[in-house]
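Here the complex is missing one protein chain, while the rest keep their positions.
So that you can tell them apart, the chains are marked A, B and C in the order they are listed, and the count of residues begins at 1 in each.
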Amino acid sequence: MEIVSQVLLVIGGLFFLLGGLGVLRMPDVFNRIQAGTKATTLGAFALLLGIGFMYPTWFLKVGIIIVFIAISNPIGSSVLAKASYKAQGAPSNVVQDDLKEFLGGTEDVG
Amino acid sequence: MKYVATFLVLLLSYLGLVGLVGSTEQFLQELVLGTVVSLVLTFILANYVNYTIDYKFPVRLLVFVFAYIPVFVWALILANFDVARRVLSPKIPLNPGFVKIKTDLEGDFAKLTLANSITLTPGTLSIDVDGNDIYVHTVDVKGKTPEENKKNISARFEKLLGVIFK
Amino acid sequence: MINAIVFGLVGLGMLFAIIRLIKGPTVADRVVTLDTFNVITIGLISLLAFKFENSLFLDVALVYAILAFMETIVFGRYLEGKHGDR
Partner (left out) sequence: MKNFLALLAALGLGVLIILSLQNNTLFNEYGEDVTGRDSEEYGDREYGEENPASGPANIVTSIVADFRSFDTLGEITVLFVSSLGVALLLGGTKQKRLDLGFHPNFMLRIGSKALFGIILMTGVYVTIHGHLTPGGGFPGGAMIASSMLLLYLADDTFRAKIKGFKILESVAGSLYVLIGIAGLFFADYFLENFLNNGVVGDLLSAGIIPLIYVLIGLKVGSEISGVIDNFLTEEVV
């Protein structure tokens, strides 16, 4: 049990590191949202599960936090993505833009 | 029926927050208090939040836990290795775009679950849902039309979610 | 030992996020990074629960998660509104 929990903790830490690195290295906002959301969600799952395996009586509370993060993280990133699209439009290197017809084009506001 | 659903959601979140620490007597006190609080809040809130539930709910929950979650977690792990591959390669390989996906799912919570799953799977990020269209930012554009994209991105989730949320 | 490794990894992740937070050319970049940073902080608080063997830190982590989510939503809506009726 202890081994499982420690392995999960290290995995969680690694994915948090990956999330930070992804936010730092990706070239535009949407890719940063993608890297940050995916990596930190899995990192939080692994880390919290590791804690839950170490102390089984905490499992319910850990479960509530996991459920909350699983629902809230994608919603938050979708709100941010829509807001960034409205604020600065599509980045210059997109190959296809179906969102333009839905949200309307963006004139340059600077 | 909506009162039962709201009550269950509130009571379960209260019990989850309390957790399993403490003696049996303490747990019983918490259970009584949680029931009272949830009952009061249920009558105030049931009209604001439309949770629904029906007699087939336990079956759906089982399908959700044992069929959907493994698929989802596997996709999440793959997504993270995808992110890792992109982040760690010296020149980041990108072919980004905003695409539209058609979905056949009815019901708001089904579409929400699908959109959340799309965000957490490899290379995609759902931005908005409009009727039966989901707008998605993808790192690697493969197909042109909504149907092709559906096959690439969301088909495996839709099959399962169609069973869970009728 | 295991604590040191995990704390180090999480701390490095926070450090990278902070660099982007300072560098980020636009407001949107900073808000996005803050969202990531918040989830890393939730992990850090949960790690404190692990280290001090005290489940009360998990309450703190949950409350922090909720407030961070609200902050993301408020900032997102603000960014949307800043650029008018599009």
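Simple rule for what comes next: a residue touches a chain if its C-beta (ideal position, glycine included) is under 8 Å from a C-beta of that chain, and two chains touch if they have at least 3 such contacts.
Here the structure is a predicted model, which means the values were calculated and not measured.
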{"item": "Omitted chain's touching partners, listed by label", "value": "A, B, C"}
{"item": "Contact footprint on chain A, counting only the chain that is left out", "value": "64, 67-68, 71-72, 74-75, 78-79, 82, 86"}
{"item": "Chain not shown, touching residues in chain C", "value": "56, 59-60, 62-63, 66-67, 69-70, 73-74, 77, 80-81, 84-86"}
{"item": "Contact set of chain B toward the excluded chain (per top definition)", "value": "6, 9-10, 13-14, 17-18, 22, 26, 29-30, 33, 37, 41, 45, 48-51, 108-109, 111-112, 115-116, 126-130"}
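Operating definition for what follows: only the chains that are shown with their structure count from here on.
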{"item": "Inter-centroid spacing, chain C versus chain A (mean Cα positions, whole Å)", "value": "10"}
{"item": "Distance from chain C to chain B - Cα centre to Cα centre, in angstrom", "value": "21"}
{"item": "Per-residue multi-chain contacts in chain A, two or more chains", "value": "18, 21, 33, 37, 41, 57-58, 61, 64, 75, 77, 82, 103"}
{"item": "Per-residue multi-chain contacts in chain B, two or more chains", "value": "17, 19, 21"}
{"item": "Parts of chain A lying in touch with chain C, wherever the complex brings them together", "value": "6, 9-10, 12-14, 16-21, 23-24, 29, 32-33, 36-37, 40-41, 43-44, 47-48, 50-51, 54-55, 57-58, 61-62, 64-65, 68-69, 72-73, 75-77, 79-80, 82-84, 86-88, 103-104, 106, 109"}
{"item": "Chain C - residues contacting chain A, complex", "value": "2, 5-10, 12-17, 19-20, 26-29, 31-33, 35-36, 39-40, 42-43, 46-47, 49-50, 53, 55, 58-59, 61-62, 65-66, 69, 72-73, 75-77, 79-80, 82-83, 86"}
{"item": "Contact set on chain B toward chain A in their complex", "value": "13, 15-21, 76-77, 79-80, 83-84, 86-88, 92, 94-100, 115-116, 119-120, 123-128, 130, 133, 135, 137, 139, 141, 144"}
